[in-house]
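Take a look at the following structure, please.
The complex is shown incomplete by one protein chain, all other protein chains being positioned as in the whole.
For chain A:
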Amino acid sequence: MNTADTLAERRQQAARRGQWRRLAVIENPRLRWGLAIGAVVYLFLALASVEVNWARVAEGSARAVNFLGAFMQPDFISRYDDIVAGLMESLTMTLTSTVVGVLLAIPVGLGAARNISPLPIYLICRAIIAVSRTFQEIIIAILFVVMFGFGPLAGMITLAFATIGFMAKLLAEDIEDLDWRQVEAVRATGAGWLQIINQAVQPQVMPRLIGLSVYRLDINFRESAVIGIVGAGGIGATLNTSLSRYEYDTSAAILLIIIAIVLLCEYSSSHVRRWTQ
């Protein structure tokens, strides 16, 4: 406290003399300089360990120009059937996985809320959430492709699994800071556990649950575009094939379709969220 006072006084005296300096972001000078020096050392080490094959980069720049040119003239026609099939798979995967994932996330989310569930169940549900959130969708997809074979089923299960972690975590947080007075009011009428959940908890978290589900639908579509790379079906497989066959105009068309659908999803999901909240 004392040092802070003298610091403030010193600043005021300097200001009277007409010298003014902006306050430092980190007050402690030792920590500030330590962080700065650490950052410089790290940058030096990191940049030194990045190996770049400049000859290969120069060779590739012609391809970059080709690719940009392809974006000017995307080719929707010549692989029309493949694109439509991939897109249908992606969209169906997105929808079913979101529905299944949200339905499964609700019990996990209830279990992971500390204020309404006992400790053992809380720990189990938190463990499920941690596992599902740590691993990228694509890693989970690799495992599920081994288990369930190639195709959209593996992709759907992957996305549903990832949805559980995402939705359950946010739902649990929402339940943890709900208005406890309503729960007490319902409990005072002699309601059982299910009735409390249905009459006191559910009305409070429902708007956010709907908003999050729509948001997750949007994320699942984006993810369904990549898990095809490891064989879990969807538009990603089509994109990967077109890239490895150097058919950049088809890849550009697929990317433009993905961007358009994501835009549409995002626009409608913000609409739905404004409507429910």
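Operating definition for what follows: a contact is a pair of C-beta atoms (placed from the backbone, for glycine too) under 8 Å apart; a residue touches a chain by one contact, two chains touch by 3 or more; residues count from 1.
In the analysis below, contacts and distances are computed from a predicted model.
Participant: Write down which listed name, "Cytochrome b", "FAD/NAD(P)-binding oxidoreductase", "Phosphonate ABC transporter, permease protein PhnE" or "Biotinylated protein TB7.3", is the UniProt protein name of the chain that is not shown.
Facilitator: "Phosphonate ABC transporter, permease protein PhnE"
Participant: Can you tell me which of A:Ala46, A:Met72, A:Leu119 or A:Leu194 touches the chain that was removed from the display?
Facilitator: Of all options in A:Ala46, A:Met72, A:Leu119 or A:Leu194, contact with the hidden chain holds for A:Ala46.
Participant: Among A:Ile83, A:Val226 or A:Ala253, choose the residue that contacts the chain missing from this document, as touch is defined above.
Facilitator: Final answer for the missing-chain contact: A:Val226.
Participant: State which residues belonging to chain A touch the missing partner chain.
Facilitator: 25, 42-43, 46-47, 49-53, 56-57, 59-61, 63-64, 67, 88-89, 91-93, 95-96, 99, 130, 134-136, 138-139, 142-143, 146-153, 156, 222-223, 225-226, 229-230, 233, 236, 239-240, 243, 246, 251, 255, 258-259, 262-263, 266
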